[in-house]
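All protein chains but one are shown in place.
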Amino acid sequence: MNLTRDSKVIVQGVTEKISTQIALMMKSCGTNVVAGISPGEGGKEWHGIPVFSLVEQAVAKVGIIDTSVIVMPAYQVLDAALEAIASGLKQIVIVTEGVPPLDMVKLLRKAEATETLIVGPNCAGIIVPDQLLVGTHPTEFYTPGPIGIISRSNTLTYEVAWELTKSRLGQSISVSLGCDPIVGSSFLQWLQILDEDERTELIVLIGEVEGASEEIAASYISETIDKPVVAYISGTYAPINQNHSHANSLISARVAGEKYDSNGEIESKIAAFEAVKIPVAKRPSDIPSLVRNSLQKKYI
Amino acid sequence: MNLTRDSKVIVQGVTEKISTQIALMMKSCGTNVVAGISPGEGGKEWHGIPVFSLVEQAVAKVGIIDTSVIVMPAYQVLDAALEAIASGLKQIVIVTEGVPPLDMVKLLRKAEATETLIVGPNCAGIIVPDQLLVGTHPTEFYTPGPIGIISRSNTLTYEVAWELTKSRLGQSISVSLGCDPIVGSSFLQWLQILDEDERTELIVLIGEVEGASEEIAASYISETIDKPVVAYISGTYAPINQNHSHANSLISARVAGEKYDSNGEIESKIAAFEAVKIPVAKRPSDIPSLVRNSLQKKYI
Amino acid sequence: MDLLEYQAKALFSEMGIPVLPSQRIDYPKDLKRLKIPYPVVLKSQVHTGERSSLGGIKFVENTIDAVAAAQTIFNLPIKDEYPEVLLAEAKYNADQELYLAVVLDPIVRRPVLLGSAQGGIDTETAMKNMQQVVVNQEFSPFYARRLMVKIGLQGKLIESVSHIVEKMYQLLVEKDLDLIEINPLGISPRGEVMALDGKVSVNDYALGRHPDLVSLVGKNISNNYEIKQEQVKGIDNNSLLVTSNLNGVSSEKIIPNYRLKFTELQGNIGILCNGEGLTMATVDLVMQAQGKPANFLNIKLGDYLEVKESLRSQMFTALDLVSQKENVKVVLINVIGIVQTSDELITIIYEYFNKLKSIDQETIPFVLRLLGGRIGRARERLSGLPVEVMENLEDAVNKAVFLSK
Partner (left out) sequence: MDLLEYQAKALFSEMGIPVLPSQRIDYPKDLKRLKIPYPVVLKSQVHTGERSSLGGIKFVENTIDAVAAAQTIFNLPIKDEYPEVLLAEAKYNADQELYLAVVLDPIVRRPVLLGSAQGGIDTETAMKNMQQVVVNQEFSPFYARRLMVKIGLQGKLIESVSHIVEKMYQLLVEKDLDLIEINPLGISPRGEVMALDGKVSVNDYALGRHPDLVSLVGKNISNNYEIKQEQVKGIDNNSLLVTSNLNGVSSEKIIPNYRLKFTELQGNIGILCNGEGLTMATVDLVMQAQGKPANFLNIKLGDYLEVKESLRSQMFTALDLVSQKENVKVVLINVIGIVQTSDELITIIYEYFNKLKSIDQETIPFVLRLLGGRIGRARERLSGLPVEVMENLEDAVNKAVFLSK
């Protein structure tokens, strides 16, 4: 993990406009953007950022690169990520939405073998306020501080960050894991990262109703996370009817374990957190007060 | 590497007859054959050897297994080998001939990642005389002793072993790497294994005219192998015309390096060994005297 | 997108998974030209799995009975869905029925092989005895054999059924499927296997690289579009709506080109947000404030710049969807973090009201919650229109709920 100002970052993208915008946005936040990668555009520049046709050319030029932010068209993401891995990169943030899930399966088999951290696809990436942006978090909602955020959403993350910032609760790291059905890293991985992160004193976990990752996260927190956690799950009041196939419900039931009833998912999620004494916010604006309470308890 | 009498060995095969014969032949040589694997035949016995449908069932029964000898039909070898790897086996001997080369490429990508040693396909495997047979070497040509044999051939290996045995030069380990175009392990790997093997005092390397592995072996020996080596290359007098495509000649030339002229392959092979002072036998019956000479030099 | 049984079976057959001789029936009279010998099974081609208990499957012995049964099935909605097509299929005498599936598991992020020795209509029993094998690394047939041993098969059945699972997996990968299910896989007294019913879900993201699937399901898309089109007034005719989920309380529409996700409910507040989580959070807040959502729509406005030409038509479609139904009394728009495009968005909303006026369409009040955009400029530009611009989310929600009463 290198999430510091020194981290060397590249942007892999073909449509010059979007790639450039993101690269510049990251650079203006202090990120050390060392290169853009665009096959066939090698030798050009994106407003001062040198562009290469291959990742390995950038590596040859600037040495080991830490992170790639991928903004390629969805069907080219797998190849771009494999190229980054083959060039020794250990952190990849995929901004693109709509990567076919089986491409992600292929990528993750590889990434697990090489111990590469994948964030996304369809994610805003990682922000360390005033230090590093690898992804697309709007910096204006963030301010440095002790609160870590892990979220399955993009815009809702900004909403929560803004609530915290307004209440003068700055953020250490905020990560959006991605909204696509199969994403590269899980709540578990990031709970562990933030648990070990010295700047983080408390973790806000932003979940959704669909899927079972929140239940798993709740039990993981109670077993291995030392820092206080505040949870917020969107969609708990919304009248949604989830139509699962037998196979899908079976999988949900399995991952949820026997402790929780997979038929009443919404209740089960909140119950899962309450069972391990993690406060669950009813709305974004509740989060700051729950955070303050938890922090106070911690320091008593 | 576990090439001792304790090594737990399974045989993966579907045609009961051949698999059973090989399993029993290995067992009669002292090999600890713990199971036969034949999908759909689980629960049966091969003359006292229990048969399972899956490798993992055998592992569940007898614990960690060291080596699998695969005697499956050629198109099922890849799957059988991947199954063995997935069940934690670290040594695989493929007896079957005719495994499609691209299946071997897939297998080797996996085997390299998991550090699994693959010998074959189309090989007689490994024999440690009076200790262990994983493969199909006829035991009658061998006797225990200090000479290691590494060979690209099967029957020619027996010929050489017999010459040594007749001259009272016993063998420590004899390995046949396999005669198919793409095989799992190279001269280099086995030179290293035999260089580290305590029982081995001298290595006999049996090569062929085709391909460039002998040149590579020669330069590897001069750089890293401490024990004396005697080489024999079959086909150096035979009038063969090798028809290479451009791409193939290019590859041969490349691997042979700039030191040797790829157009005169036969001479280049012998030159490669002579250049690093490795004696090259002109015929199998010359090998024992060259071996004795080299051993004498070693002990002066 | 879910395929109908007969479409799934066409894929099975292509891949070499054995299926029974069958014939597609578009009209009851097609049964007079039936090429399959009686007795025959007639099956309603709808998207739900429970058609058997709901009367969607009938055995018939002769043409007269068949035509009558077909008429009944064509007129029988299964969970609100009328079949457009029936499948006439030969009868099969199975000794045993297995459940087999390959499905993508979002938690382990791998395809998972599922199997049960008790397949068939009684899904409860199948579920209870379900066994699974996670395909951790690249697939190889031994994963299928592991499943076979887990569900308790023996002898030659291990090879023959695992061969079917191999082909299911191959189909999953070749066609980018989310799910492939065979239930039941019939096993004859002689040990032959036959896929008696099948379900296939195609991944929407990957459709772009499977023109064959698009043409296979093309008919589904256009038909469903027409059905739903009637319910929404004033929709831009250039937009392609795809209804991916027809049964149950909600119906979700996906517009592949624009990546809109739309859900309809029974209330009176139209809700439009950017982002799935934000949408759900906004609906939650509306419910908590005793409001009743009429619908909710998640639109991808882009954290980074979208191609601008598409934004206008995309937003017009989105605004049509959330506002142009009789039950909608107020629209709540909640967008966040689109600094670069917020001016664009404001202009689009301005133009949308002008468009409605130009066709004498009645307008309803909008509440626009804007975070991260130029809110002052928005208030200025939209003054004179029934659009309330706010920055605080809960204020905006309360305002919308108030206006809906």
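Order as written gives the chain letters A, B and C; numbering starts at 1 within each chain.
Following the convention adopted for this analysis, contacts are C-beta pairs under 8 Å (C-beta built on N, C-alpha and C of every residue); 3 or more make two chains touch, one makes a residue touch a chain.
Everything quoted here is computed from the prediction, not taken from an experiment.
Considering the full assembly, with which of the depicted chains is the omitted chain in contact?
Per the touch rule above, the missing chain touches A, B.
Using the touch definition up top, pick the residue from B:V9, B:V34, B:L54 or B:V71 that touches the left-out chain.
With B:V9, B:V34, B:L54 or B:V71 as choices, the missing chain is touched by B:V71.
From the list A:Q57, A:T139 or A:S167, pick the residue that touches the absent chain.
Selected residue, touching the omitted chain: A:Q57.
Considering the complete complex, identify which of B:A86, B:M104 or B:V291 is in touch with the unshown chain.
Going through B:A86, B:M104 or B:V291 one by one, B:M104 is the residue touching the chain not shown.
Quick one: say which of B:W46, B:Y158, B:W190 or B:F273 touches the chain that got left out.
Answering carefully, the residue with contact to the hidden chain is B:Y158.
For chain B, which positions touch the chain that isn't shown here?
17-18, 21-22, 25, 71, 74-75, 95, 97-102, 104-105, 108-109, 124, 136-138, 140-141, 151-159, 162, 179-183, 186, 206, 208-209, 211-213, 216, 234-241, 243, 245-248, 250-251, 254-255, 282-285
Please output the residues of chain A touching the missing chain, sorted low to high.
39-40, 42-43, 53-57, 76, 78-80, 82-83, 86, 106, 110
Operating definition for what follows: only the chains that are shown with their structure count from here on.
Quick check on the contact graph: shortest path length from chain A to chain B, in steps?
Graph distance in the chain contact network comes out at 2.
Could you tell me which pair, A-C or B-C, is linked by more C-beta pairs in contact?
Higher contact count goes to A-C.
Relative to the centroid of every protein C-alpha atom displayed, which chain's own C-alpha centroid is closest?
A
Averaged over CA atoms, how far is the centre of chain A from the centre of chain B? Could you give it in whole Å?
Going by mean C-alpha positions, chain A sits 49 Å from chain B.
List the centre-to-centre spacing of chain B and chain C in whole Å, with centres computed as mean CA coordinates.
Chain B and chain C have C-alpha centres separated by 55 Å.
For chain B, write out the residues touching at least two other chains, lowest number first.
In chain B, nothing touches at least two other chains.
Quick check on chain C: which residues sit in contact with 2+ other chains?
136-138
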